[in-house]
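Heads up, one of the protein chains got dropped from this complex, but the rest are sitting where they should.
Letters are used for the chains, namely A, B and C, taken in the order the chains are written, and counting of residues starts over at 1 for each.
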């Protein structure tokens, strides 16, 4: 089954959602490479290359997502995996903000899908299978 | 000291504020004629005439104040006490509404002063003394 | 007029019905045979007695809001919204003109509401709308709906509600008189409520279970548990005599943790004791009313008051809780604010589900004092009525043996002066003519003297006033005026 890279970006240590996502995506049949918390953009890209992953799933809970995620797509392009799927989810910005502008901001950064707080794993799993054309 | 007529208008049975107002105005030196709850406009006017009162203090808590209070000033005028002071207070309309329009509505009905929920008796006592020129 | 606690014959009931149904045009639409059929076709999940019974079995605390707006469509929309928010059972709260049988004024309110697009009434005028409209409401939701009002003479209203598919009626000859009327005698209201209870009894005899709920909180303001318990139990006895088989007894949160929990526990036990003693077999459930006195102006603080009420209700094991809203101090809540009260309460209740009642030594002590006081009152009422609870009630109120603080009725002695002790439990500064033993009187006095010592002032009316304002100022026990927050 498809390999995916999972991790929590930047100086973020929120580990619980990450552990649940690892469990849920594994149960759903994916090969999950979980980099855990405090993961840099570079680590995401390297792991994706090394494991020949088809998607990178980035979590950001702590509010610095906007600063931390900038340039991830560009880094993928530079590394030659420019068309890898990029998902991001969590509490992406500081504070309770309207969802649509937040989503658009991350789409504009080059993410393929952006997930609001309280997304259940099943939702993301279904979409990932769809996007990858697997079942 | 000045006599005032106190009561809760219409089909309203909220008695607690009324009992406290009676106590507070009496303590402040007024002669309080308390008609209690479920008092009609007519009873207010008659009591004011009979006791030669200088002010009528109307409470309405239950939300029907708008319907119940209409015409009180006119009734006073007809009865020959057209320039008696009319105060009203409580939860004057149905629901949580902006205060200024509510106040203006009751001022337009001919009340001299309109009091929002949670008015403390001391405030009203000070104003009444001022309006009556007593101390 | 005399009133006695004995079951009306069907003839007595039906003779009076003739008159009652004529007092407003919608009365003539009520057809009992059709009503019974209508009820029999109804799902058990929409019947209060069934839902309460299963809540008792599952140790669940049901959540119910108050709600009522003037127009049928709006009321349906409101109830659906509240069901969506998680209400386990729903109300239809009646407007204040209908409560005073002023149907013509209610009609004016309906028309003005239509004209202005604003609610000009503080509730749903069910009599004016009639039984057909009621059925539309019942059919629009999937949980039971109760008639909640405050009507001294609710005979026509109850006829219409029952024919309209309601399965629970709040009220009683004392609890919907003393706090809700000024000039109506107890003989009148007890008789009018015997009518309602007999009608409910008649439905029960046709196999249609209808629940009844005396209004526990009375004036909602520092009513000592024993006073409201005594009245709830008298109303339960009067209802049972007319054939009522399902009763929910109520209590309004006083604020002290131990007293509130003890109140719910003792209410159930004492009611069962007195009903059994008189040979009635009735299903008893309890309802805990979130804070019934004045609320803080601030919404977040109101959420605090609501939260504490929900926690205590759940821990006490009450069968049902009636919720308040963050708009309480201001006015009838919007549907959103009403839903917020439900959701905040339900969150807490679900979190505490299955957790045991915190039966502390303090709860035990409060239970004992409540039981002793309630028995003093009830036993005196029975004696005064020479065994007749109805006659006894009338005489007891006249003598101040039954007495409700701050009530507007002139049939109420109004001699009680309740105040909080240093821990916030409601005690009596003046026990008036309550038939309490010396020991109980001493207990109340000592509790309030203790508070007086702590606050360096003599217990008196200013303390009572401070206590009434206290919650609005963010506390339970009132500080002396001028004292720092």
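Keep in mind that, in the parts below, a residue touches a chain if its C-beta (ideal position, glycine included) is under 8 Å from a C-beta of that chain, and two chains touch if they have at least 3 such contacts.
Source: prediction; values computed, not measured.
Trainee: Quick check: which displayed chains does the absent chain contact?
Mentor: Per the contact definition above, the missing chain touches A, C.
Trainee: Considering the whole complex, which of C:208, C:308 or C:464 touches the chain not shown?
Mentor: Final answer for the missing-chain contact: C:308.
Trainee: Return the single residue from C:23, C:74 or C:350 that touches the missing chain.
Mentor: Residue touching the absent chain, from the options given: C:350.
Trainee: List the subunit A residues touching the unshown chain?
Mentor: 10-13, 15-16, 19-20, 23, 36-38, 62-64, 66-67, 91, 93-97, 117-118, 120
Trainee: On subunit C, what residues meet the omitted chain?
Mentor: Residues touching the hidden chain, for subunit C, are 86, 255-258, 296, 298-301, 303-308, 310-311, 315, 339-348, 350-356, 358-363, 422-424, 471, 474-477.
Methods note: only the chains that are shown with their structure count from here on.
Trainee: With contacts counted as C-beta pairs, which pair of chains has the highest total?
Mentor: The largest set of C-beta contacts joins the chains B-C.
Trainee: Find the geometric centre of each of subunit A and subunit C from their Cα atoms only, then give the gap between the two centres in Å, rounded to an integer.
Mentor: Measuring from centre to centre gives 54 Å for this pair.
Trainee: Just how far, in Å, is the C-alpha centre of subunit B from the one of subunit A?
Mentor: 65
Trainee: Using mean CA coordinates as chain centres, what's the subunit B-subunit C distance in Å?
Mentor: Centre separation, subunit B to subunit C: 29 Å.
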